[in-house]
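Presenting chain A:
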Amino acid sequence: MPISAPEPAKRETLLVARGIVAGYGKLSVLEGVDIEVRAGEAVALLGPNGAGKSTLLSALSGIIAKSAGSVHFAGADVTRATPQQAVRAGLVHVLEGHHVFGPLSVHDNLLLAAFNAPPGERAARIEEAYEAFPEMAERRHLRASALSGGQQQMLVVAQGIVRRPRLLMLDEPSAGLSPVLVDRVLAVAAAMRARGVSILLVEQLVEKALGLADRVYVLARGRMALVSESAAGLAPAAIERAYLGGEALAGVQP
Partner candidate 1 sequence: MIWASILVAGIATGAVYAMIGLAYNVMYSTSKVMSFTAGMLGMLGSVFGALFIGVLHWPVAAGFVATLAVGGIFGWITERLSVRPVLRNIDKHLYVLSTLALALMVQQLAAIEWGTEPRPFPTLFGIGHDLTSEQYWLPVIACIIAAAALEWFYRGTLAGRAFLAISEDARAALALGIPERRMRVLSYVLSGVVGAFAGFVGGELLLAFFANGMMLTFYGFIPVAIGGLGSNRGALVGGLVLGLIQQAANYWFGGDMVPVVAFAVFIAILLAMPRGLFGAAAQRRV
Partner candidate 2 sequence: MVQEHGWRRRSVLGAAIGGATLPFLGTARAADKPPVKIGWLVALTGANSSPGIGFNRGIAFATQVLNEAGGIGGRQIEIVTRDTQGDPTKAVNAALEVVSQQRVEFLLGPTNSGESLATEPVTARYKVPSLLYSVVDSLVDIRRYPYYFRQLPSNTQWTEAAQNYVLKVLKAQKVGVIGDATGYGTATLQLAASEFKKAGGDVVYTALIDPNATDATAEMQKAKQAGAEALLVWSDSAGLNARIMNARGGIGWDAPMIGHPAMGTGIVKNLLKQPSYWGKVYIVGYRSTSFDAGGQLPARTQDFLKLVGDKVKLSDTTLWWVACGYDSVNLIKWAIDHGGSSEPAAVKRAWESLTSYPGIFGDYGYSATNHNGYPTAEVVMNAADSFKNGAYSLAPGY
């Protein structure tokens, strides 16, 4: 569902990352990655499993250390920023894989997302999240571990809303969700973008991602394999090539 937005060229740049090298311990997953996100746009970050997409988001949000490269966000150098500083600046990372705090209630999970908000503002922010996901409001006193997988994913995205992002980085929000729920979650992302929030979306469901995104990056084996200024004009074959290491799937039309 394309949403009208200003021409890409006119937008100012929100996030600029250059030459990111990062990994876990001695293992370098990213080997010099550049990425940019402009204000108010949605960017899809695609790539096969193990390409380093989640690692890139973690490196941008400061959850893992970068061994080289720089990150600027909204004009400020956030290369060495802690995740807390990133969140305060509006650089928000929603982890993949239903990372909720099981023993805590839904409401407490959202309250924790408001950790860096001024105390007076917390309730209002949580209400915003409840508006986006009314089923969370209904279950506010339920333990998060009692939620279904799809509901847990909603909760994680809701935690993203509570953090009031300028750039929302969503890591595989569709994983483990039924198609209906996938659409719900992506609709929330689209609505946020309509309000001017930039979106960086990592997604396995390529078509869904392309439906939302203005631009596309494809990451393969720790490097950018493809950068496209237009999601709509992207040939599926090109993505397949980038995905599968150079060979397109023969005779298949997605």
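Regarding selection, all candidates are chains of the complex that A comes from, given by their letters.
Keep in mind that, in the parts below, a contact is a pair of C-beta atoms (placed from the backbone, for glycine too) under 8 Å apart; a residue touches a chain by one contact, two chains touch by 3 or more; residues count from 1.
Since this is a predicted model, take the numbers as computed values, not measurements.
K.L.:
Of the numbered candidates 1 or 2, which one touches chain A within this complex?
P.N.:
The candidate that touches chain A in this complex is 1.
K.L.:
Within the complex, which stretch of chain A touches candidate 1?
P.N.:
Contacts found on chain A: 25, 61, 63, 82-84, 86-88, 93-95, 99-104, 108, 111-113, 115-116, 159, 163.
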